[in-house]
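Here the complex is missing one protein chain, while the rest keep their positions.
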Amino acid sequence: MQHKGENDSSSWQMNCPVSIPSNAECVTLAHGEGGRLSRKLVQERIVRVLNNEYLVALNDAAQLPEVRGPLALTTDSFVVSPLFFPGGDIGSLAVFGTVNDLAVSGARPLWLTLSLIMEEGLPLAILDRVLESIAGAAEMTGVKIVAGDTKVVPRGAADGLFINTAGVGELITPTPPGPATLKEDDELIVSGPIGRHGIAVLAVREELGLSPLPLSDCGSLLQPVERLRDGIGDQVRCMRDATRGGVAAVLHEWAETCGLTLSIDERSLPVSPAVRGVCELLGLDPLHVANEGTMVIAVKQGTSAAALRILHSLSETAGARLIGNVTSRGIAPVTVRRTLGPEQPLDDPLGSPLPRIC
Amino acid sequence: MCLGIPGKVVRWLEREGAFAQAEVEFDGIRRIVHMACVTEAALGDYVVVHAGIAISRIDPLEAKRIFETLAEWGEDEGWRSDLSSEPEASP
Partner (left out) sequence: MKYLDEYRDPRAAQLLLDEIRRISSRCWTLMEVCGGQTHSLLRHGIAAELEGTVELIHGPGCPVCVTDQEAIDYACQLSERDDVMLTSFGDMLRVPGSRGSLLDAKTAGAHVRVVYSPLDAVELARKHPDKQVVFFAVGFETTAPATALAVKQAGRDQLENFSLIVSHVRVQPAMEALVRAPDNRVQAFLAAGHVCTVMGYASYQSFVEQSRLPVVVTGFEPLDLLEGILACVKQLEANEAQLENRYARTVRSTGNPAAQHLVQEIYQICDRAWRGFGNISDGGLELRPEWQRFDARTRFTEPVLPVINVDECRSFEVMTGHLKPPDCPHFGTRCTPETPLGAPMVSSEGACAAYYRYDGTMSRR
């Protein structure tokens, strides 16, 4: 964990959306003990905001209706610092992140669990904001938060707030068969400008003094995924949201699985001016910077034009681009063609240059 | 580390001396840059920024020279028209 001195900002203080008076009500250890205060917290704050029939019942396990057909299950933990960043916060991230993982796996997201680990001293007003954000994201994506848990750890044992969400969805055919099915001449697409989330978080956390503050792409990929499935369903090989490690990490994972080479052209990469500017300034490669609401898609040869037409019809994926294709295994698992010279290997991100991005 | 990035001076905050500062724009993103070494820069000028300070003003005439040379070689791939265009405003 990062060394934290007394004067170091907690992850909720940076870019805080509400002013917190010094006598504000805060989370205490008692809130996590399972007694009256715990119940009060859950009922008055969490259930009230996330209101649905399963949560209200407050059983030990949510009793859910039958789903005909196979399911998908995923989980993710969120430790982003700061909690609030331009374009989102840990709450919306926690919902969209898990919803997107289900979506790109070919599932329609149904239900989520929500686990909160709160640091003693977290202002309740901050918790309320995060919960509102979670509620908003859940409503937008049509998922219900049906079960959850709250724990409180002593000051210093967590940084503000950590969240885990697990999500269940029903698989809708045709489901993308996955990177093992990639073939030569398959085409590679990104659904929008790359690197936005990592840069947005970095700009705030490192207090880079940029204006305007770059926005994260934190958001739902449900619509684009559904439209692609309806339009060109069985032409899609695989999809993946390009979170930690960026687009490069996804390409490396796929290349490792299929044993072929994924080759991209640097000049086709969509990069927003803000991300470009910051990356030049800091010497970062946008291919290695995290995204949240942007995915890499591999489609069968000849399908990219149709895929792009579909993506361009939606505002969240208006910036989608064809970035490369799959070839027989060459000089490296992932290669990039730059301005000049021969294809070069694109290195596998060593470790994030930007920790605690999601 | 020798990264020196060109940016446009868009607003002066402190004009004089060792504590001169200006807002500099890099492709639409602005940051405050220490200008003690380039206090003569005018609004709209481009400067090279390294480690948070401006170290030089870019001379627009010198900047065009390589393209003039290439145009002279007879390879007029649109550089002649580029030479007369003004720097585009950032989005």
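Note that the chains take the letters A and B in the order they are written out, and that residue 1 is the start of every chain.
Keep in mind that, in the parts below, a contact is a pair of C-beta atoms (placed from the backbone, for glycine too) under 8 Å apart; a residue touches a chain by one contact, two chains touch by 3 or more.
All figures in this text were calculated on a predicted structure; none of them were measured in a lab.
The hidden chain makes contact, of the residues A:D76, A:D128, A:E170 or A:D347, with A:D347. Per the touch definition above, the residue from A:P17, A:G283 or A:G302 contacting the chain not shown is A:G283. The set of chain A residues touching the chain not shown comprises 2-3, 5-7, 206-208, 273, 276-277, 280-283, 331-332, 338-345, 347, 350, 353. Contact between chain B and the absent chain runs through residues 1-6, 8, 18-19, 26-27, 34, 36-39, 46, 48, 50-53, 55-56, 58-60, 62-63, 65-67, 70, 73, 75, 77, 79, 82, 87-88.
To be clear about the criterion, only the chains that are shown with their structure count from here on.
Centre-to-centre, using mean CA coordinates, chain A is 36 Å away from chain B. Against chain B, the residues of chain A that register as touching in their complex are 208-212, 214, 273-274, 276-278, 280-281, 283. On the chain B side of its complex with chain A, the touching residues are 3, 5, 23, 26-32, 49, 90-91.
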